[in-house]
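Removed: one protein chain of the complex. Kept in place: all other protein chains.
So that you can tell them apart, the chains are marked A, B and C in the order they are listed, and the count of residues begins at 1 in each.
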Amino acid sequence: MIDYTIFGESHGKAIGVVITGLPSGLPLDMDAVAAEMARRAPGQDKTSTPRKEKDAVELLSGLFEGKTTGTPLCGVIYNTDTRSKDYSKLKDMPRPGHADYTASVRYGGFSDYRGGGHFSGRLTAPLVFAGAVAKQLLAQQGIAVETRISVLGGVEDPTAEQIDAIILAAKADCDSVGGAVSCTVSGIPAGFGAPDLGENAEGIFAKHLFAVPGVKGIEFGAGFGFASMRGSQGNDPFCMADGKVQTVTNHAGGINGGITNGMPVTFRVAMRPTPSIAKQQQTVSLSGGTNEVLVVEGRHDPCIVKRALPVIEAAAALAVCELMNI
Amino acid sequence: MIDYTIFGESHGKAIGVVITGLPSGLPLDMDAVAAEMARRAPGQDKTSTPRKEKDAVELLSGLFEGKTTGTPLCGVIYNTDTRSKDYSKLKDMPRPGHADYTASVRYGGFSDYRGGGHFSGRLTAPLVFAGAVAKQLLAQQGIAVETRISVLGGVEDPTAEQIDAIILAAKADCDSVGGAVSCTVSGIPAGFGAPDLGENAEGIFAKHLFAVPGVKGIEFGAGFGFASMRGSQGNDPFCMADGKVQTVTNHAGGINGGITNGMPVTFRVAMRPTPSIAKQQQTVSLSGGTNEVLVVEGRHDPCIVKRALPVIEAAAALAVCELMNI
Amino acid sequence: MIDYTIFGESHGKAIGVVITGLPSGLPLDMDAVAAEMARRAPGQDKTSTPRKEKDAVELLSGLFEGKTTGTPLCGVIYNTDTRSKDYSKLKDMPRPGHADYTASVRYGGFSDYRGGGHFSGRLTAPLVFAGAVAKQLLAQQGIAVETRISVLGGVEDPTAEQIDAIILAAKADCDSVGGAVSCTVSGIPAGFGAPDLGENAEGIFAKHLFAVPGVKGIEFGAGFGFASMRGSQGNDPFCMADGKVQTVTNHAGGINGGITNGMPVTFRVAMRPTPSIAKQQQTVSLSGGTNEVLVVEGRHDPCIVKRALPVIEAAAALAVCELMNI
Partner (left out) sequence: MIDYTIFGESHGKAIGVVITGLPSGLPLDMDAVAAEMARRAPGQDKTSTPRKEKDAVELLSGLFEGKTTGTPLCGVIYNTDTRSKDYSKLKDMPRPGHADYTASVRYGGFSDYRGGGHFSGRLTAPLVFAGAVAKQLLAQQGIAVETRISVLGGVEDPTAEQIDAIILAAKADCDSVGGAVSCTVSGIPAGFGAPDLGENAEGIFAKHLFAVPGVKGIEFGAGFGFASMRGSQGNDPFCMADGKVQTVTNHAGGINGGITNGMPVTFRVAMRPTPSIAKQQQTVSLSGGTNEVLVVEGRHDPCIVKRALPVIEAAAALAVCELMNI
């Protein structure tokens, strides 16, 4: 069964991922991989961080004559554009909204605090790489994963122009904005998942999605909208269509009782605003036990939602591989 | 590490749970267990199904002289009030919103379809038992789990009278209602969880919560509210209080970077309306491949949200045990 | 994937097993199950313990209309012939060779010490049940598991008469004897397993076999005999036979590089002598910290090797199910 481990720190030597359980014989389209990496890469326009890294993935193992071997595949991205001096003074004063404080407690003060270390959004690069591999596996079976921004800064279903305007307005205010991403996975046949702990489809998707930094909620189909529905509204009537069992509506998001029903799997994730903002914020000195004020310096994204689309797709694709035991 | 497996079918001989990884020496308060079971039990008033079962848990193993042994604990609830004839004719016509169809595909037509079988809400009884054990473990460490209905049938923060009125109105319409449940876990120290796949606090909670039938969404702290926030609103400023690091607000729901920060862990789950309604619904004949209409007979809950509170608490308590490796 | 959890204590209410990941639709032959249980059951002749229990398995879940449902299957055996008084005085003085002392440390003095509790050989009864189910699954695929006693009390390849004579001689001396069991699994196709940690065929068999009480060693094919071989002797030459790739010899026990090669999987396990003997032995008082002497009373098997054959087969069958992802 497919599984992956992401390693690395933002300002260390390299970041990367080891993927195990891949089927053998997949011809890996490295151009398609590069295209996915480019969707996530920073520095594309004024709405993202100016940090520029080409995010080229070097394959250390698991590929032979252009095809997966079935043994562990390791892809590495070397860190090049690191400026550790931006972060060194923050060791004692945790940034609000970041994992600085929790990492300090969890790892006893030994975690690499430079640029967020292992918690950096940069660690989503190897995730996108793993997802690109997973997408190619899924494509062989007619399964596609698509995302769109469904909310940004409180605006529902924003257009491309609105998206940029919202982000640039936040940037002008030395602030950031959150959003929500809708994801549709089409092509999963009925019958995958189980009701039991750790095996239900929703839980498998949630496990992969909450491993994406900044995701704070997930809902399937009507999700929290169910809280305002009656059963007669929420139930999806069955019908025969194209010679097979389908549902007239898809409030269940393609999943009943933890098992896929053959309709598209649809879910939405909530993404918090980037915690790194240039405004003055209240924090504490961990060594001194005093209240302090802080202005986070360095290069930041005023919004990660745009760049998060391929990341969400990657996590979803890996979830599908696990769900279907691909 | 604590883990559990729930077994049984609604109309089989018994349902139950085996809990592994429990610490030894916990004096199990069976009265407290019974009280939790009673909160979930059906037939308490006009808002729930008239099916009456005392849900007495018989312990087969893992307890010696009133204390846990540390070896697997098995609790069993024998099924007594089963009326299989209510369900026999539904084998061919899946009920909308239920797992009848997906179970049929997943298990090749061999699942026990009587009363929902292994998918029945009745299977939450052993989950509540397991949760009651987990709660007693957590109480030893000063950790408490609390829930409340935060939405019912579209009404936010409903009062007890509103809750009953909403449910009885739905019942009168041969319908059901969905809702949302808010949960607060207080007392978890900072430093539990990790950012990585399968280890982050949100993912562990989600895994346990999505194993509860009817849960279709989960959000932590501000959750989907983050989609309308700026970073300056969403970030939780740190402060010293009571001699320790705390946050002024708790939009993060007590979790940063997948690790607890010492503030209460807060989350909300969406629960779909009970799919069993007495209205006529559209379905198909699986054998005939034809469109059909269906009226679901039998005894149903017009709303599971009330009875779900101890179930949500159980799942949350078990999640905390896993998170903290209790 | 198939997995199982055994629960229960020798003198508790019941012992049993929950099996998860079973395929649905297996028609369970309960007569074949009973026959396996009978092979393991005590009290069959003078060579085994006089404790008599019919070891009837009651199925609580997972079977519907005679076939597996695919959801967790729970089988329970109620304890009937328990005489707790035999054991009560042993709480303070651990029996040599038993787990009394290690259990006391591991579980902080809270384990059920009566009759070995969760460590009792009686817990192999649910394992044999689980194995009987696994064997029926494997039989559908043409896979068979067979065992024989290859050593008993130092005698290689003993005959039935020798076996009984060796056991009765030990019994007459208030002693017990150890042995070794050879197991052959035929019918596994080539290509199952992987070289990696937790996935190699030898490791999967070993995991299941070391969960059998009393097993202290396992060797595949030539095993420790390899230590006296040269490569030219130990290598198995390939040949074409019956139109497929086979090996002329089978020193590798059907496994190369952790992957099955299509030849029968052969292994041998070492079983220690029953630690319960009626001779006086040296022990300590855990409370007093003093050296003591002890005579173990109660009903014991002078040799578990005979009764262990179906247990070894059960563990092997479950290992094959895991290996082949049945």
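Observations on the structure shown:
By definition in this document, a residue touches a chain if its C-beta (ideal position, glycine included) is under 8 Å from a C-beta of that chain, and two chains touch if they have at least 3 such contacts.
Small disclaimer: the values here were computed from a predicted structure and weren't measured.
Considering the whole complex, the residue from C:T47, C:S61 or C:S176 that touches the absent chain is C:S176. For the chain missing from the display, the contacting residue among B:T20, B:S61 or B:T260 is B:T20, taking the whole complex into account.
One of A:P42, A:P96, A:G117 or A:P158 touches the chain omitted from the figure, and that residue is A:G117. Only one of C:G43, C:G223 or C:P264 touches the chain withheld from this view, namely C:G223.
Of the options C:Q44, C:Q162, C:T184 or C:N235, the residue whose C-beta touches the omitted chain is C:N235. Chain B meets the missing chain through residues 20, 71-72, 194-196.
Against the chain not shown here, chain A presents residues 5-9, 12-16, 18, 20, 24-25, 58-62, 64, 67-74, 76, 106-112, 117-118. Seen from chain C, the chain kept out of the figure touches residues 4-6, 94, 96-99, 101-103, 105-106, 118-119, 123, 151-154, 170, 173, 175-180, 190-198, 200, 202-203, 206-208, 210-211, 213, 215-240, 243, 245, 247-248, 251-253, 255-262, 268, 270-277, 279, 281-284, 286, 289-291.
In the analysis below, only the chains that are shown with their structure count from here on.
Using the average of C-alpha coordinates as each chain's centre, A ends up farthest from chain C. Separating the centre of chain A from that of chain C, both taken as means of CA atoms, is a distance of 45 Å.
Measuring from the averaged C-alpha position of chain A to that of chain B gives a distance of 26 Å.
Counting only residues that touch two or more partner chains, chain A has 194-196.
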